[in-house]
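Only a single protein chain was left out; the remaining protein chains are all shown in position.
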Amino acid sequence: MQDKLFFASDYMEGAHPNILERLVQTNLEKTPGYGTDDYCESAREKIRAACCAPNAEVFFLSGGTQTNSMIIKYLLRPYQGVIAAETGHIQGHEAGAIECGGHKVMTVPQQDGKLDAVGIRKVAESYLQDDNRDHIVMPGMVYISQPTESGTLYNLRELEEIRAVCREYNLHLYLDGARLAYGLACPGNDVTLQDLARLCDVFYIGGTKCGALFGEAVVIPQPGLIPHFFTLMKQHGALLAKGRILGIQFDILFTDDLYFKIGGTAVAHADTIRKKLQQKGLELCYGSPTNQVFVRLADSQRQKLEESVAAGFWEKPDAEHTILRLATSWATTEEDVQKLLEVLDSL
Amino acid sequence: MQDKLFFASDYMEGAHPNILERLVQTNLEKTPGYGTDDYCESAREKIRAACCAPNAEVFFLSGGTQTNSMIIKYLLRPYQGVIAAETGHIQGHEAGAIECGGHKVMTVPQQDGKLDAVGIRKVAESYLQDDNRDHIVMPGMVYISQPTESGTLYNLRELEEIRAVCREYNLHLYLDGARLAYGLACPGNDVTLQDLARLCDVFYIGGTKCGALFGEAVVIPQPGLIPHFFTLMKQHGALLAKGRILGIQFDILFTDDLYFKIGGTAVAHADTIRKKLQQKGLELCYGSPTNQVFVRLADSQRQKLEESVAAGFWEKPDAEHTILRLATSWATTEEDVQKLLEVLDSL
Amino acid sequence: MQDKLFFASDYMEGAHPNILERLVQTNLEKTPGYGTDDYCESAREKIRAACCAPNAEVFFLSGGTQTNSMIIKYLLRPYQGVIAAETGHIQGHEAGAIECGGHKVMTVPQQDGKLDAVGIRKVAESYLQDDNRDHIVMPGMVYISQPTESGTLYNLRELEEIRAVCREYNLHLYLDGARLAYGLACPGNDVTLQDLARLCDVFYIGGTKCGALFGEAVVIPQPGLIPHFFTLMKQHGALLAKGRILGIQFDILFTDDLYFKIGGTAVAHADTIRKKLQQKGLELCYGSPTNQVFVRLADSQRQKLEESVAAGFWEKPDAEHTILRLATSWATTEEDVQKLLEVLDSL
Partner (left out) sequence: MQDKLFFASDYMEGAHPNILERLVQTNLEKTPGYGTDDYCESAREKIRAACCAPNAEVFFLSGGTQTNSMIIKYLLRPYQGVIAAETGHIQGHEAGAIECGGHKVMTVPQQDGKLDAVGIRKVAESYLQDDNRDHIVMPGMVYISQPTESGTLYNLRELEEIRAVCREYNLHLYLDGARLAYGLACPGNDVTLQDLARLCDVFYIGGTKCGALFGEAVVIPQPGLIPHFFTLMKQHGALLAKGRILGIQFDILFTDDLYFKIGGTAVAHADTIRKKLQQKGLELCYGSPTNQVFVRLADSQRQKLEESVAAGFWEKPDAEHTILRLATSWATTEEDVQKLLEVLDSL
């Protein structure tokens, strides 16, 4: 596949060069294990500062599904389920990880990957009004992602409304930030890390797709919300012996505002691609303003495109069409974008 | 802690320099995700060749507890448990990961961390002779580690005997090779990778403690033994998006026999330390010939040692003594060993 | 509530008098425990005969949710989910029991509580056509109920079609027969126990709602499908010490065709009630021909009805209406039906 243009996803390269450089510099230093080293502590401090959440607990995990399944499993009580969009990553793309942890994903209709306060209230009210509610799953948590799986963003007002309905119905709010850097870099975005720390019970700052080799930083603004999370990480097989590998990466990502800048060119490249697709009269889907571009192609067009471009399969809206994803990343080059535009021109 | 001598464990440094170099070289290449890239495939081929197991399935996971809990969970049937030494890592050091996966650890007495065929047979026979056996846990698997948690090694004859008793009683044999490189490098060792592939149903080749940043390579000699293991990795949160990070590391570890050489100096250093301890009349424990040194100290000696040396707590055999671990690694320097010897001299 | 007319459900009385009589007769006999007694064996033989399935395994469990969660948990592989109607009991009425067992319920649209082969095929095809299918839950089983939660029945042709699509896509077929006696007694029914044994991988014959104090008989036509199910029952806490209590009940239910007759008057009474509701111009829902009657009432009518009748809450289609269930049982008397008709007349 090495001769194709790679736009299938945003996790096809290694790490931001600053990260590798730092790993090399520190390689032979000896540190204690399991995230108890100074690099991890430094990264935690920087993240707390960036979130204006001085008491927050910060844990480093290896990937998004691991993070989602652990947070949801240990934040919910056994009689509760998690509310998510039908398109939520935990519903359709994690091989049943949430159910494997014992909990139902309670899906609600979505618009371009987003939930809203109205939909959440409906589920909560439906539970309360059901005379048989002691026989059914209690909604205990709302799962959202920023950006969503469809590349869209919640604005601050929407998040505030969701927070309000969560408070009203005693639901935890958990936000999956696998691609958060691309949201933060989006011109239209008005949601800051500080907002997330204020509004969410738990959220995570994505590293894997945003410049790290791998790694996600879980932020729990109110410490103690999940007691003994360290031991639970061990139990789940999510505790790296050389925890510093994760600490060093996030320390670099939060040095000189790298995390806030790293998504910028990716979003700009995605905009360029979107413009081209629109010029060609092709249908953009979901209205993503971030680094993911979704386009509906006739299967003949898809076949032609995939001769020279590695794109991501998204869904088949009907027998003759496919929705594909073209994703840019912090590492996408101007040159590759130009080549892609040429291919798109030829469709 | 940076001013101390670090002998607490063998996972205190980063990675072998060859690995970092390769990560840097390949950093901006684009590859498909989830371990489907060419680096992973190359690493798999080299491991298959080293094991003389051309059909083996090889999967890359992130750490030992993750590997143990997944293999044991998915290899056992729900009515079965796993036989392990009382000192087995899964019994005492994994925060209940095996039970969290639904299975009982059936402990048997051990000698210096090792099980033997006689002890296994006893458990199997006791099950078969129990009139109420349909009401109890069926032994379904034997878990051993090479080297053991106590640093000792099985010889080939012992492994053959264990294999034979496993076959007789229809038990899977699973070997945890978290520190396998230090076993392979041990002068007295007579067990090869090829032997393990022939004798075990599943085993893993440890990376984290043997030169990698992180990572373990699971080898399943008979393909298909655990169907859909890829999906199970996803479900467990154990599938890295940038799977190549693991592939590149194991590709290097199995280039130019690095894995077979990497443990050599560590074992030699450990021997030097053991000699010194014996000269001092201190009691070595468990008879480890590998990179882990266990010594029984009076608590006053322990306190003195820990002023300048970071050692690992092992156990308290009584109120006045502690058994500590001094571990060397592929990265331990001659210089640090000399400094340690001086400290030991002063006890 | 003792002064109300009870039509809330079909599990409000004790057991068919023949059952109690037999429990009294045999009370002081001594038998071995855990379902290994002669009464259990006799019941198993009668059920095998009634199903024309001489090799079938038959197990006695205590209730429907217990049965569903055990069969689904142990029949599915860990990477699989179960296809069910949105209205399926396992989806909305079992407090998350299936997810607690580790599996996703994959809902499909339904018509009056019924799935069809087309809907199942769609799910199976969607999985197969998804390029990312190794990252998602594999459909492994179809769950249906006869009668359905909406009181409707599959006819033989529909079941044959579902069986065919299950075979084509390698899906187990599991049928929940909690109210099977009321289906078998329905004039329009053309599906026999023998058909179920031929078409299903597992099904259960409901006792709790069909004349027993409690108990469900699981039938596994091909023995060995779920190995060591006895031990799994023990592990799940589903194995009664005095297993004979279940054996005696099913022995009586399958003596002199009691199980095939017991639902008859209940269905006739339900027909009478349906006729009355239609005369009154009230809207019957879902088209149930069995012992469950569903009616859509304005909330004012609901309130009036519930002054003298205990009915079952079903759902709120909108803010001003409620769908209620009126259920008859083998124990419903002519007298109570007449009183109910009078109440309905007054609405």
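Chains here go by letter, A, B and C, matching the order in which they are written, and residues are numbered from 1 within each.
The rule is short, and it goes like this: a residue touches a chain if its C-beta (ideal position, glycine included) is under 8 Å from a C-beta of that chain, and two chains touch if they have at least 3 such contacts.
From a predicted model like this one, the values you see are computed outputs, not experimental measurements.
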Which listed residue (C:Glu57, C:Glu94 or C:Asp201) would be found touching the missing chain in the intact complex?
-> C:Glu94
Chain B residues that touch the omitted chain in the full complex = 78-79, 81, 92-96, 98-100, 102-105, 129-132, 135-137, 313, 316
Against the chain that's been left off, what residues of chain A make contact? List them.
-> 34, 73-74, 77-79, 134-135, 138, 227-228, 230-232, 234-235
Residues belonging to chain C that touch the chain removed from view | 1-2, 6, 8-9, 11-15, 17, 20, 23-24, 26-33, 38, 62-70, 94-97, 100, 208-209, 213-214, 231-232, 234-242, 244-245, 310, 331
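The working rule: only the chains that are shown with their structure count from here on.
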Would the interface of chain B with chain C count as same or different, where same needs over half of all numbers used to appear in both copies?
-> same
Report, in whole Å, the distance between the mean C-alpha point of chain A and the mean C-alpha point of chain B.
-> 33
So, in whole Å, the Cα centroid of chain A is separated from that of chain C by 41
Using mean C-alpha positions as chain centres, tell me how far chain B is from chain C in Å, no decimals.
-> 50
So which stretches of chain B touch two or more other chains?
-> 231-232, 234-235
